[in-house]
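Every protein chain of the complex appears in place save one, which is left out.
Chain lettering (A, B and C) follows the sequence in which the chains are written, and residue indices restart at 1 in each chain.
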């Protein structure tokens, strides 16, 4: 934390999780609470993300409150998508709650929308915030990975492995939809790791006719089972499967993995990421660095302004896509 | 096998897996092959279920062929639903293949349809068969469990646990559809084991208005997250969720677990069941007991005629259903 | 509960977990608490087994106290092996605590020692108890399975699968020690399910020279990797491995699975067993059936006197042992 502008020392922080939950959020909360306590700070837990600021639903958190949560999915502070907070009036109420509770600064754990909210709260009402990326989508700038993304990929992979058993045994074409509204991260990683035959991501145009050509050619060589991963942001699995059947006249099966990708026991990577970022966020606040987002880039803590972090992240998928196609 | 009618000693058996795959089929094949070899029999592997008999797609299996498969999902012999076999002409072809290869008897691993096929093959063409239950649905008579059903329940449970993380964190109503076309086995077991708030199974009538009443009452008492398990044979999760939303005006989320329930590493129970039944099927053939199905009832091998095994199994769900409702 | 002797209706029960922990104990506690609440009873949670009765460490449990614990390993009431309780003076103290708190009856979740303690508490001080089997060893009479045993077997199996990867890749002899002081249950189930080449259990004499002969013979036929499961009650893996090396002059590796077998997410079977038995125990108390143990035999609730339940259970291992040897 080089260029810290030492102003007023903070005494009490609040922590919240907001937006879609991801595995590792509890590990992040634990780190925030214990690292802050270690540094002499009081910690308030805000329930249901920004909603808790509007409803004044706030609990006290101590070292013990976060025992045995490092390996639990979900978030003990609960989370929500709060519409009222995205009105100026809502944020005014939120800022008043912060003041009323004597909270000097906030740690916000969430995705793009949550970051945006934190930025507004600081810009309009001078509530100091530090943001860390809690979202399975891995679509936040300034960090190589987001908390929950590694767990989501491994959960998708576990499902793909199971489906592969049936796919191979019954010689079917499976179209599997994974999460990722704007970002093909889970799709491309699970496709490469799962040995999928093809993958559709929002970052790349796809030509279904070509895919069908490959399927038909493969069939002539005896390759009959086929797994195609589809990021929800690229297409609907159901529609893709229907078109493949129409073009190839082959049976297809569809699986939409859905919400199993958010929860579950976090992987080592997500726990370590969450633990490091939780302490980094507290460090930012201790150093009066506000409106900043912490991430990890090339193994080191990386800090950028929140307004930079929420710009569109460009996921490079070309290398992985090329490998998937070569190795099929 | 007490009352065996010793007729001609058999020398070569065939083994096939048919219908939807289930985890543990490989453990069953391993047991058939090694137990038969141990008893001096040759073993032929028939590919793709009855299709392999029609296409004459048959391989030789030895002790080594089944090394390291006991813990693999799917089936190394592949499986299929073969329409041609369900014509008399098809079965004639199949019986000719059996004869051509010098196969004296078959072990059929599969579900209801596969059992029915085996019975026809024996009735019409005198091909001796022993059947063992390989299906995740647990809808075969004469056995407490079928190969793959314990794994399917545990896989469903793992998914429910993950979804519970999000359900609790985001305070949502989730409707989760599990497999089970005619049978609520996976649904009722995973609902009780998963602590689900409600379950819809084909064995019981349900009253969606009452369920919605409970949801609304729960909400007044602060109970906001809710998981409802739906067997695919009872209703479509999507339709149930839509109606709940309509009646309660609360948001719902739907997850259809789908094909992840068939594959994956088999549980201890499925491996042991498969191993015991594989050897029991060979014992039946060694004792010239034909057209019989082996299962395990109260821990002991149980043998009934195939035509009995395929009658509708009555799953008793009342006790479990009562507990689910009391414990919510 | 047929022959119930209706005496005084009970109003408040206590629940405790005692002895070594097993996965599913939390599911059992949840069931006891909610089933009792549903029947109008108050529930006290006794911490650390009988130690909590001696130390007067008792908490109040409600429907909410047991939310989201059905899938958690360990026990929220903690557990201990309490020496003082096994003195008459200790039990006197314990009985006084029970009385002081207005507790009418106890549900005891544990193994042999815990059952014995419950029996003494009833015999000497008229504290009514109902026992349910919480132990990974599966050595309690009157039930086909104990809570935690299915999870332990599956955990052992997962470890064996992983070791098999190395065993096969590096062509080694592995001796793996699993839990089971007086009972070969985990060993024989995980050996059959894991495709182990041999197993040593307390129930059967073994001849290490014969095992070494098989290893040497196998080697001549090209079988080089070998897994031998040892129940801790049969022998020490380290000693067995040393002897095998001495006799065969082949390298061996040892893995002692140890405490990983107790914890972890409970399987479907353990959760369902725990849930059914928890409610059965409360039913016993509601029907003034005291000093009884509930189990499940052939799928149905089974009740026997506690003093019967703690007699030595005879595990039949012959069939499984024979299969292991045939299928290797």
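Methods note: contacts are C-beta pairs under 8 Å (C-beta built on N, C-alpha and C of every residue); 3 or more make two chains touch, one makes a residue touch a chain.
This one's a predicted model, so the numbers in the text were calculated from it and none came from an experiment.
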item	value
Visible contact partners (per top-of-document touch definition) of the missing chain	A, C
Residue among C:159, C:230 or C:281 touching the omitted chain	C:159
Contacting the left-out chain in the complete assembly, out of C:31, C:75 or C:146	C:75
Residue of C:174, C:226, C:290 or C:321 in touch with the missing chain, whole complex considered	C:174
Residue among A:89, A:124 or A:144 touching the omitted chain	A:144
Absent-chain interface as seen on chain A, which is shown	30-31, 34-35, 38, 68, 70-71, 144, 150, 153-154, 157, 161, 164, 168, 189-190, 192-195, 265, 267-269, 271-272, 275-276, 279, 298-299, 319-320, 323, 326-327
In chain C, positions touching the absent partner	17, 20-21, 23, 25, 48, 72-75, 78-80, 155, 158-159, 161-166, 168-171, 174, 253-256, 258-260, 262-264
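Following the convention adopted for this analysis, only the chains that are shown with their structure count from here on.
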item	value
Chain-level touch network, classified as line, ring, star, complete or other	line
Most distant chain from chain B, judged by the mean position of its C-alpha atoms	A
Computed distance of Cα centres, chain C from chain A, in Å	39
Separation of chain B from chain C, taking each centre as the mean of its C-alpha atoms, in whole Å	29
Inter-chain centre distance, chain A versus chain B - centres from mean C-alpha coordinates, in Å	36
Touching two or more other chains - residues of chain B	158, 161, 164, 168
